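With one protein chain held back, the other chains of the complex are shown just where they sit.
Order of writing sets the labels: A and B. Residues in every chain begin at 1.
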Amino acid sequence: MEALAMGDYGPYVWTCFALTGLVLVICDWRARSRQRQVYRDIEVRVRALEEGE
Amino acid sequence: MWTFFHKLASPPHFYRLAPQIVPWLAVPGLLCIAYGTYAGLFVAPPDYQQGDAFRIIYVHVPAAYLSMLAYMVMAISAAIGLIWRMKLAHAVAASAAPLGAWFTFLALATGSIWGRPMWGTWWEWGDPRLMSELLMLFLYFGYMALRAAIDDTVKADKASAVLAIVGAVNVPIIHFSVEWWSSLHQGPTLIRAGGPAIDAAMLYPLLAMILGFSLLFGALLLRRVRSEVLYRERRKRWVRDMILAAGGRA
Partner (left out) sequence: MSERETSLPDLLPGAYALVRRDLRVAWKRPGDVFNPLIFFAMVATLFPLATGPSPEQLAFSGPGVVWVAALLAMLLSLNGLFWSDFEDGSLEQLLVSPLPLPALALAKTIAHWLLSGLPLVIVSPAIAMTYRLPGAVIGVLMLTLMLGTLSLSLLGAIGAALTVGLPRGAALLSLVILPLAMPLLVFGARTVSFVAAGDSYAAGVYFLAAYAVLGLSLAPFATAAALRISNE
């Protein structure tokens, strides 16, 4: 419990670390979803071209 | 060795190799951060002046360091792309910018939160680091805005490269001027320079965090560059062949 309190500065310290974790997760998630998005868009177009031929 | 780099610069090879390199960066990076977080929060002794609040240093400083590293990566790869006309270099520059902006935001947010118990306000115009980070954020926004405003990718690459290089030349000037300006009235700063030599127990977790952040940045950057390359090459034959061969796996 004392560790959590951080000498009354607990909320500040933990918010900062949580925020950091959040930002890293967001960056990771955005990298993944961007990759998925790009791949899917190209896939759709390639398949359309294949069928067209 | 040289052929390795030469191959790496070719988009299809890069696309294939990048996911193999990413774990070598991400896993050590996460381990460094895990150690740094644990040691920084629980092992390092409290600061004699700031108590436990100083622990925010373990996320604030790495974020600030990364915000500048990312800018340098952006500017250098933009310069390489401009001078040697390497498409991959431009993709790296484009991918580094949003990451750098996120780290800059993080540095500002953690700096602001750190400042609240220290100064009593959420923002202190006199703190040189906060001001420098704010200006870095503006530089990132300017770069990304310029890129977004130009439709043609090649033109956007070159124009934003000039801006990145001009910005990089100005970054030391900006830091110097902010330092000078904030030293004028001896305002409160988050991190006191010239204080007692930093305790080893305090230093190692910080170095670990900086290293960990850098490695994660590398991993995130590689993944973004990979998507960027795929997007830029979307009409090429190799992409088409790869997608047909993969038959539907992401």
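To be clear about the criterion, a residue touches a chain if its C-beta (ideal position, glycine included) is under 8 Å from a C-beta of that chain, and two chains touch if they have at least 3 such contacts.
Owing to the predicted nature of the structure, the values given are computational and were not obtained by experimental measurement.
The chain that is not displayed touches the following shown chains in the complete assembly: B.
When the missing chain is restored to the complex, the residue among B:I56, B:I80, B:L139 or B:V229 that touches it is B:L139. Annotation: of B:V27, B:V43, B:V162 or B:A246, B:V162 touches the absent chain (contact as defined above). Within the whole complex, the absent chain has one touching residue among B:L184, B:A200 or B:A245, and that is B:L184. In the full complex, subunit B contacts the hidden chain through residues 135, 138-139, 141-142, 145-146, 149-150, 155, 158-159, 162-163, 165-167, 169-170, 173-174, 176-178, 180-181, 184.
What we mean here is this: only the chains that are shown with their structure count from here on.
Distance between chain centres (mean CA atoms), subunit A to subunit B: 16 Å. Subunit B contributes residues 37, 41-42, 46, 51-53, 55-56, 58-60, 63, 98-99, 102-103, 105-106, 109-110, 113-114, 116-117, 216, 220, 223-224, 226-227, 230-231, 234, 239-240, 243-244, 248, 250 to its touches with subunit A in the complex. Residue ranges on subunit A touching subunit B, taken from their complex, read 3, 6-10, 12-13, 15-17, 19-20, 23-24, 26-28, 30-32, 34-36, 38-43, 45-46, 49-50.
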